[in-house]
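A single protein chain has been omitted from the complex, and every remaining protein chain is retained in its original position.
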Amino acid sequence: MASNPLYRLSNLRFHYGDTFTLSIPELEIEAGASIGLVGPNGGGKSTLLKILAFLETPREGEIVFQGKKVQGADSSVARNVTILLQEPYLLQTTVFENVAYGLRVRGKKEGLRNRVEEVLHRVGLPYEEFAHRKWHQLSGGEAQRVALASRLILNPQALLLDEPTASVDPYSTYLIRQAIIDVWKTFRTTLIVASHDLEWLNGAVDRIYKVHDGKIIGSGEENLLPGPWEPCSASLWKKVLEGGNVILAPPPPHRESTALLRGTEIELHVAEWKETASENILPGVITGMYAEQLKGYLNIYVDIGGITLLSVMTPERADHLRVLPGKKIWVSFPATALRWL
Amino acid sequence: MDYLGSGFLRALVLLFSGDPETYSAIITTLQISSLSILASLLIGIPGGFLLGYFEFPGKKQLRALSDTLLALPTVVVGLFVYAFISRRGPLGGLGLLFTVPGIALAQTILVLPIVVSLTATAVESLDRRLRLTLITLGANARQIALRTILEARFAVLTASVTAYGRAISEVGISMMIGGNIKWHTRTITTAVALETGKGEFAMGIALGIVLLALALAVNAVLVTLRRKR
Partner (left out) sequence: MKKNSFMILGLSILLILVLFSGTVPAAGPVLRMATTTSTDNTGLLNDLGPLFKADTGIELQWVAVGTGNALELGKNCDVDVLLVHAPAAEIKYVGDGYGVDRREIMFNDFVFVGPKGDPAGVKGKSVKEALNIFASKKIPFASRGDNSGTHKMEISLWKAAGIPLPDKETWYIQTGQGMINTINIAAERDAYTMTDRGTFIKYEANWKGNPPLNILVEGDAALKNQYSVIAVNPARCKNVKYDLATKFSRWMASPEIQKAVADFKLMGKQLFFPNAAK
């Protein structure tokens, strides 16, 4: 637990209309942390971000920011935190004015030109070429970078980004990631990024939480296996995948329940190998490998027929198995490793 | 049919020879409409902004009222205002009847709903993300309100030009309140009505063409402003 958390959320609940609920019993985010939120659309990532940006108020629960309790959408607190919305949105004026707006409303008028130029440089937009362009003379990626620049220039304590790479070209995607890592390293800005692009996120942040059905689950190296499930035998249920693979699981609460499978509980083998009847042994193809630089292990992605499983292993083991993308491999995990959500 | 041809030629002659009666009517028209537009914008833009921006009890009813008043017939406004500013009326002491300010007052009442309703719509139609963006960039309530009106500026401009068009082309109010007094309160529209009433159709068309030219000029200004986007 951090000694000096930036955020502490307790017993948070949020309703959207009648149906959806965000429900977080406890969440602490330290100052200077770099966090990703991943999960399906509609799962609660955006809502959580907006609450952390003080743009929305939770129905129940408490938020403590920098040691002080925050009631409702408090604009004085909101000034310390800034969020970049999904879909680039700019004010109807020049790039320069867009970037300078946050400083202007704070009454900080000195050295504007230099500061604007510096932050535009950080997002890869040369001043001479872009500063005087109007908001409608930019591509989607350029606009999103301008929007990011207008937040970076404020040096916020926390920078929140909601799907920053959606509707944005690959080059901008890359630049945005560089910019936020840079800012995190240089200023210890707390980063909280929501994205459905797990791969991009992996290279951008330190720790990833899964947000699913309004709840925060674990730290990202879990696989989510949604229903439907069918009964198989007395103690087992199954899910049939494309191509014929069958996943065995303990009986679920509902047919449509989702199961959680930790990446560390999946083993890879070069050949099929029979064990007990409740062991899942499935053929698949390796689709990707990723090195978690900060933690020193590998994430291996295996396609077992419509679902990609994430398996975690040491580089040595991977080397031993001669793991390569495109290679056929066998995955194994006991049925009991599946935990129901 | 030859009204159109001779009318067009007549219009050119009137304009380029500097015909004093025609120019008097043009100046009077411009005076009145400038006053009424200025007044209706000064009152209407803040009013429309408040109506579109805030939530308050009675908002729906107020909006419905403004939208209904969009279709006010000019003669009705003329009659109502006459009842007020006639010597027999409550505001008779102001001596506004048969004067340019009097007509401008009545025209302001006519076009105010246009400015209010269209501005309110402009503000309401703004992207919801504008507000979120302004908050997250740290703007306070006053700064948000100012920026919002700025972001709606093109729609507000369109509303203004629409209002101006309605003002310069109306005749019911100018007749009733102005009296069509030569050199003083004769506008282009009342002059057209007079000439047509006398059977001078060609003259009527000539003046009508002058009015059209005026409207085109105003529109051209709008187009250049839009192009400066």
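Note that the chains are named A and B in the order they appear, and that numbering of residues resets to 1 at the start of each chain.
Everything that follows uses one rule, which is that a residue touches a chain if its C-beta (ideal position, glycine included) is under 8 Å from a C-beta of that chain, and two chains touch if they have at least 3 such contacts.
Just so we're clear, the structure is a prediction, and the values are computed from it rather than from any experiment.
Which of A:23, A:66, A:93 or A:155 touches the hidden chain is settled by the complete complex: it is A:93. Across B:86, B:121 or B:140, the residue that sits in touch with the chain not pictured is B:86. The omitted chain makes contact with just one of the residues B:25, B:39 or B:97: B:97.
Residues 27, 30-31, 34, 38, 86-89, 92, 97-98, 100, 179-182, 184, 194, 197-199, 225, 228 of chain B touch the missing chain (whole complex, contact as defined above).
We adopt the following convention: only the chains that are shown with their structure count from here on.
Remark: chain A and chain B have CA centroids separated by 54 Å (rounded to whole angstrom). Of all residues in chain A, only 53, 55, 73, 75, 78-79, 81-83, 85, 87, 89, 91-92, 101-102, 105-106, 134, 136, 147, 150-151, 154 touch chain B in the complex they form.
Partner chain A is touched in their complex by these residues of chain B: 127, 129-130, 132-133, 135-141, 143, 147, 150-151, 153, 229.
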